Each structure stands twice: as C-alpha cells, then as structure tokens.
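Sharing a structure below in structure tokens format, with a few things to ask.
Only a single protein chain was left out; the remaining protein chains are all shown in position.
When the chains are written out, they are named A and B in that same order, and each has its own residue count from 1.
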Amino acid sequence: MNKIKVKNLHFTYSGGQEVLTGLNLHFDDRSTAIIGQNGAGKTTFVKLLKGLLKPIQGDVWIKGFNTKEHTVASLARHIGLVFQNPNDQIFKSRVIDEVMFGPLNIGQVEQEAKKNAVNALDMVGLSGQAEENPYDLSLSDRKLVSIASIVAMNTDILIFDEPTIAQDFCGREKIKKIISHLRKEGKLIITIIHDMDFVAETFERTIVFHRGMVLLDGEPREVFSQEQELREAYLEQPHVTRLAKKLGIKETLLTAEELIDYVKKPG
Amino acid sequence: MKTLSLYQPGRSIIHKIDPVTKLLFIILAIFVPIIIGTWGAALLTLLISLSFILIGRVFKKVLPILGFSSIIILSVIIIQGLFYVNNKAPLFTLGPVTVYREGFYYALNIALRIYNILVAVSILVLTTKPSDLIEALVRKGFSPRIGYIFSSVLQIIPQMMSTVDTISDAQRSRGLETEGRLSARIKAFFPLIGPVVMNSLISTRERAMALEVRAFNSKRKKTFLHEEVKTGYSRFLQFILLAILLAAIVWRVLS
Partner (left out) sequence: MKRLVVEDLKYRYPLSQELALNDISFAVEKGEFIGIVGPNGAGKSTLCQAITGLAPNFLKGAYGGRVLVDGMEVAKEEIAEIATHVGIVFQNPFTQIAGSKLTVFEEVAFGLENLGIPRYEMKKRIEEALELLDIAALRDRNPFDLSGGQMQRLAIAGIIAMKPEIIVLDEPTSQLDPQGSEEVFQAVQNLSREGMTVLMVEHKIEKIAAYADKVLLLCAGKLIDFERPPKVFSREDLEDYGIAPPVFTRVCKKLNIKTADGLYPVTLKEAYDKVVKILE
C-alpha cells in the first residue's frame, strides 16, 4: 500500500527560485534513501511531506490525508521527522521530557509515553542521560536525542534528515540497526543522507534528487551502477563499488563482504 | 531560523541617512518632549517620526510593532484610569467602574512617550542594515563591543521572532496544536516562553564565540567592505538636531 503519494509538487520559498519543480512520487514500505547535492531540495521536500511547508502547486497525501487540509499537529500521529539541525528540534531542559513531549501530545497516556521514551533512549544508547539537559550534551548525542524523540512517537512513517551527522562508527551502526528494526515493524523509513556506503549497506530503494527533480529512482545497486548520472548529481559511488570498478569487475558490488567473496571465489 | 533583522531594503531618502544621525534623532525624540513637557511637543514629535516612517515606505512594518505594544499600553491606561493614586475627578462611569481623569491623562502621557520611542527606534531599525550601524559606530571611534551591543539589542526582537518560529515548528511537528482557533493559539503560546528565553540565552553565547573566532574584538585597525556612505548633508542634519535639542533645553531653563 502506498503510505505517501506526491503529485505534481511545486515549491518556492518567498522571493526565491523554484526549489521543487513538479515531483511525482509514491512511497510504499521499502526503506528509502534520498540523496543529492547540497541545495537540491531534499530538506524542503521532507518538510512538505511533514506538512510544515505547504505545496505552491500539486498535492501531498500522507496515508490518504492531504497535507493542505490538515494541521501539522494532526498529521504528527502518522509521520515523524527528525530535523537536520538538532538545535532546531530540541527545546526542553531534560532529555526525558524532550523525548516524552511527542508521545504525550499525540494521545499516548503518561505510562505508555514513558515506556516508549525509555525504550527509544535505550535504542540510541542514552538511557544514562535521561535526566540531563540536552544542551549539555555534545552535538552527536543531541542528534541521538532528536532521533529518540521521534522514534518514541511510534508513527507509521519516520523521516530522518541526515541522521549520521557527527556520529562515529558505533553511532552509524546504531542508526543502521534502528532503521532495520523499524523497517521490520512495518514502518516506512525515509532517510536523507550523504554517506553513500551507508546507503549501499542499508536501504532497499534510493532516490536521487537533482535541482528539484528526481534524477534516478530504484534499488541501490541499480542506482549506484549509473556512474555518469551520479556525477551529474554531485554524488559518488560507494568506496567498494569504486574499487571493484577499478579492478575491472563488471558487476556493481556494494559492500566489503561482496568484494571479499568475489575475490575469494575460485576462478 | 531566518533573517535576524527587521531591516527593509529600500532606496528612500531615509534609508540613505547615516545611522549616527538616526541615533541622534532617537535621542531627540525621547528627550525633547520630556524637556518641553507639553502635550503638543510630544504629539508633534510623534507626527514627525511617523512622517519619516512614511517617507521610508516602511509603514506596514511598524504596524505590527505598534499593534503589539498597544495591547500593553491599553492595559496601562485602564489600570491607571481606575487605580492611579492621585485619582480625584471622575472622567466617565461605565456601570460599576469609574475611570478618573488624572490617571487617564497620566497613562495617556506614558502611552505617547512609549509610542514616541517605538516609532523613533523603528526608523533606525527598519531602514538601517545592522552591520551599517556597527560600522558607523566603529568608524566614529567606538569600540566594536559597543557597536555589537547596540546591534544585538536591536536584533533581540527579530531573533526572538525567529526562535518562536523554530520552536513552534518543533512543537507542532510533535503534535502540539498551534494552528486554527484562537484558543488553540493562546494555549500554544505559553509552552513557548521558557524555551524561547533559554534558546536566546544559548544563541547569544554561541554568537559571542563566533565573533571571537572571527577576530571581532581584535585590536587591529578594522577595514570595511563597503565604503562609508557620506551624505553631504549628514553633518548639517546632525547640526540641526543638536540645535533643536539645545533650544529645547534653553527654552526650559528660561521659562
């Protein structure tokens, strides 16, 4: 079933150039990465999905609800968005209050909200910091708090805008696990990200944005085989893919494991 | 966060006047009515300021400022009209409440002064780039710190406004109803106050750090990207403004 439908979507910030120029997209359950150049319109697009911005022309339906006809608050029970800059999202002075804010507002009772918040904090590895002031945490931990705040809301659709900013290797792996865990629960996960290795290792579908339009859309392997288009969109192939290509391997390999197996394979 | 300034780009003659003259005008608009002390003086000043606003084509932008402060001013008038300590002569009676003349006029006087300050400051804020103000002061030999304090004071309102936008986006994204009926909006207003204040404090600190590492307080002699806009008549204007101020003081002392 399509959870999100986007039809002929146009958007312009006041007094600026057109940022999105007529997008048509459907989102089903597949975990999806959105990649593209800085300023391509990725953040603008997900803010339109979230209802924070309204289309200048065209429509967005979230589980059948047209975002033009519903308030952001009422859409919030269906769709959650982790902002690119955690400072724009965090406003409470205790981590646990921050994470419980969303759940309480969308009708979870105190106990349920608390349970979800504690679970979400556990998932991102911040159980120990529940009582702290988010502003005393480092940028990487604040990003994790902002992720936990959305996960705790238990919505059907979750969007992460560059979740791996400031994350070390463990943080990246943690986020990868969260995404596949949520995917297994049947949620739609959309992630904007600039880390091509992460995309190759994690997602079922990849959409390339370029100057407010969709340039490529398909499975990562398919998308990452299109070297020319990727370059045009200021992107790159994953590291392993590049090494494999240089080695003259015809197939598009995505991960270290695939390359190792290929080399070890007799003949 | 968006634009941290109320500045409205334009080409009017008011835009071209240098920031220091505008600062001087603010001082004048505040003190001359006080020195002279008559209603007429206060009203005249207000009218002059408003006409500058009109010439600068920024009238639309003062309206929200005046509108917002009018709510506060109205409550001052009511409270003083009812409860001012020197209240003696009733002005009019509405059912059980009586509004007194002394308190009413006292409050009206305060209101006029507040409007005077607001409009005069608006001329500066709406028609001057914040960086031009800092530059003008630094060029006059003030320390950059003073220039920065001035401009941050003027940026408080736009900064708060943009913080309000940011936080309210964060809140409605997580299910807090902020749109629609007035009651919903009012209810949504209170959870904003704490975070806005905290956020402003933190961003002030961050901004201070950003300035330090860009050598803002360095003792080197600064240069400027833009050449100083020398309006030939700025000295002349400043001279006239000072003369008016002096005249007011002399008038007050003599009468």
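Basically, a contact is a pair of C-beta atoms (placed from the backbone, for glycine too) under 8 Å apart; a residue touches a chain by one contact, two chains touch by 3 or more.
It should be emphasised that the depicted structure is a prediction, and the values quoted were computed from it without experimental measurement.
S.K.: For the chain that does not appear here, which of the shown chains does it touch in the whole complex?
M.R.: A, B
S.K.: For the chain that's not shown, point to the residue among B:I13, B:I34, B:L47 or B:A215 touching it.
M.R.: B:A215
S.K.: Sort through A:R30, A:K115 or A:H194 and give me the one touching the missing partner chain.
M.R.: Considering all chains, including the one not shown, the answer is A:H194.
S.K.: For chain A, enumerate the residues touching the unshown chain of the complex.
M.R.: Touch with the absent chain occurs at residues 13, 16, 36-40, 43, 84-85, 87, 138-141, 162, 165-171, 194, 196-197, 231, 234-236, 239-240, 242-243, 246-248, 256, 259-260, 263-264.
S.K.: Considering the whole complex, not just the chains shown, which residues of chain B touch the missing one?
M.R.: These residues touch the chain not displayed: 1-5, 7, 129-131, 134, 144, 148, 151, 155, 162, 203, 206-225, 227.
We take it that only the chains that are shown with their structure count from here on.
S.K.: For chain A versus chain B, what separation do you get between their C-alpha means, in angstrom?
M.R.: Chain A and chain B have C-alpha centres separated by 42 Å.
S.K.: Under the definition above, what is the set of chain B residues touching chain A in their complex?
M.R.: The contact residues of chain B facing chain A are 1, 166-167, 169-180, 194-195, 198-199, 202.
S.K.: Chain B touches which residues of chain A in the complex?
M.R.: 50, 52, 71-74, 76-77, 80-81, 83, 88-93, 101-102, 105-107, 135, 149-150, 153
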